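For this depiction, one protein chain was excluded, whereas all remaining protein chains were kept in their positions.
This part shows subunit A:
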């Protein structure tokens, strides 16, 4: 009833943690069985290790939070050596997020990571707002995003999902560009660029000055964008942005998502993913829905 099948991802349920909110699964794996999840999305891998930004890296906002971690990760080689083998022992599918500063590092990282047997699909991060080079630049110009997608697709041994940035005027143009370049799916949305200023110091709270806004505050933006994009593309969408419970999951499906990722809510309640997975069939039952696939895009389907 809640099984979904996406390119490279056969999911017994459509709920996965969002990249960057779950590290490489070790911390949450100590709290519950990761096999309960539909999939695990690992934190963005870059070719070289990255320490990330200075602290403070997070700031709370009304119904949300800003983060500017800066893609801290041990680098593709260390991830392959230390993190993926641990996930390989689990049965849960792995969606591996990759990021870079230049086309060449994206391509090199995609080549290495996609080859690993633990990895079922790649999530191409063209939307990180917190790094000085690359990241968001690839996510705001359709032609640049398309070229990167094309080059990564050419080397990837696994399906490629492109994670879109909401910090654009025309999200549909971005989605169509990467679809035409060969993307197997979309992840949307990444965080919205924001800022907070401290009244005492009269300076920005985050050391990076700006950060990415996530949490329930951005859910309506995500719903609107998925609603618009899902009507114009044929590839599936993994929806994310402020999901906290089964009702939110259903709302994303109605908007046009075929699976969902839960991010910030993991920080509030570390058991939120298994809780949602348990609630979801019960909730669908009360709605008289026998298969969650039936409600994908129902808000706009005639």
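Points to keep in mind about this one:
In the analysis below, a contact is a pair of C-beta atoms (placed from the backbone, for glycine too) under 8 Å apart; a residue touches a chain by one contact, two chains touch by 3 or more; residues count from 1.
We take it that contacts and distances are computed from a predicted model.
Here one chain is missing from view; checked against "ABC transporter ATP-binding protein", "Oxidoreductase", "Dihydroorotate dehydrogenase B (NAD(+)), electron transfer subunit" or "Quinol oxidase subunit 1", UniProt names that protein "Dihydroorotate dehydrogenase B (NAD(+)), electron transfer subunit". Checked against the hidden chain, the listed residues A:7, A:270 or A:297 yield one contact partner: A:270. Touch with the chain that is not drawn comes from one residue among A:59, A:192 or A:260, which is A:59. For the chain missing from the display, the contacting residue among A:31, A:180 or A:209 is A:31, taking the whole complex into account. Listed for subunit A, the residues touching the missing chain in the whole complex are 20-23, 27-28, 31, 43, 51-52, 55-60, 62-65, 67, 69, 72, 74, 215-216, 264, 266-271.
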